[in-house]
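For this view, one protein chain was removed and the others were kept in their places.
Our next item is subunit A:
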Amino acid sequence: MAAQPSPAPGAEAAPQPPPERVKLHFKAVGSAPLLRKPKLTVNGTEPFHAVQTFLAKQLQLPQTERLFLYCDSAFSPVPTEPVGHLYACFGRGGELVVNYATTGAYG
């Protein structure tokens, strides 16, 4: 604790309230089918598992196929976490990147 932490660029101690609307940017990974409209704006209070349900319907995957969702090419968030909170934590460039795959990715 000797060294003083430096402020994150543009960061304030108190986070801004999560946005009411969040722009999601879906990116296919591997052999996952592409979406015609890869961007979608959703209510910030929606839980992340609602995004999963929506995307599964959009892609019309066969029942035998599974869908894997990740944020920012890294992790799967708590499914009950509101999308607005995820955007506040991991959003970039005005959108939250959601990667989807039909096989496991990112460990």
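Just so we're on the same page, contacts are C-beta pairs under 8 Å (C-beta built on N, C-alpha and C of every residue); 3 or more make two chains touch, one makes a residue touch a chain; residues count from 1.
The rule we apply is simple: contacts and distances are computed from a predicted model.
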| item | value |
| --- | --- |
| Protein name, per the UniProt record, of whichever chain is missing from view ("Calcium-binding protein 39", "Autophagy protein 5", "Ribonuclease H2 subunit B" or "AP complex subunit sigma") | "Autophagy protein 5" |
| Touching residues on subunit A - with respect to the absent chain | 1-8, 11-15, 17-18, 47-50, 52-53, 56, 66-70, 72, 74-81, 85, 88-90, 103-107 |
